[in-house]
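The structure appears below as structure tokens.
Right after this comes subunit A.
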Amino acid sequence: MSPELARVLHVSLNHYLALSAILFSVGVLGVLLRKNAIVILMSIELMLNAVNLDFVAFAKYNSNIDGQAMVFFVMTIAAAEAAVGLAIAVAVFKRFKEVNISYFEKLKG
Partner candidate 1 sequence: MGDGLLEFIVNTVKIALIFFAVVSTVPLLVWVERRGSAFMQNRLGPNRVGPLGLLQLAADAVKFIFKEPFVPEAADKALYFMAPALCLLPAMLTFAAIPLSTPFTVGGHTFKMQVTDINVGIVYIFAVASLGVYGILVAGWSSSNKYSLLGALRASSQMISYEVAMGLSIIGVILKYKTFDLTKMIGAQTGPFNFTWQGHNFEPLSWLPNWGIFFQPVAFILFFTAGFAETNRLPFDLPEGEAELVAGYHTEYGGFKFNMFFMGEYGHMMTSAALITILFFGGYALPWAGGGPVQVQEFWLSHSTWLSQTLSLSASEAASVLTMVTHLACFSAKMGFFLFVYIWVRWTLPRFRYDQLMDLGWKTMLPWSLANLGATTALMFFARYNPL
Partner candidate 2 sequence: MTVEDLLFHSFAVMAVLSALFVVFNRNPVYSALFLALCMSVLGAMFFTLNAYFVAVAQITVYAGAVMVLFVMVVMLFDLKREAEEILKFSPVTLAKVLAAALLCGFLVGTGWLGVTAVKGNLALHLAPSATAADLEKPIDGKIPRMEEKKETSPDEAREPLAKVSGNPDEDLTAAEEARLVENATVPESRVGGGLEEFGSTVTLSRVLFSKFVFAFEAVSALLLVAIVGAVALARSKGGTHHVS
């Protein structure tokens, strides 16, 4: 293995940022492409996880524990948001028997 390849593959902050960016954009793709409300909520959770990875990577590579404290809060808020979002989805399903968002376009002109 050449030294240049080894240096590129040796894990640094850039690698974690790149992974987090890829996961974030996959989440964005999920929100844009999928029509199932629950899968959209799952893609939002994926985006929040990517952000968590970013925070923890910065915390390690800058030796600053504040990043991990931020992860704490992001995790809590994401859990609360998932619970409330799913409660809304349950209420919608009970009323309309559908969670496909293309059925809820009544407000469209």
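Points worth noting:
Just so it is clear, contacts are C-beta pairs under 8 Å (C-beta built on N, C-alpha and C of every residue); 3 or more make two chains touch, one makes a residue touch a chain; residues count from 1.
Candidate selection criterion: all candidates are chains of the complex that A comes from, given by their letters.
Quick caveat, the model's predicted, so the values are computed rather than measured.
Set subunit A beside the options 1 or 2, and in this complex the one it touches turns out to be 2. Those residues of subunit A that touch candidate 2 in the shared complex are 1, 3-4, 6-7, 9-30, 32-36, 38-39, 41-43, 45-46, 49, 52-53, 56-66, 68-69, 71-73, 75-84, 86-91, 93-95, 99.
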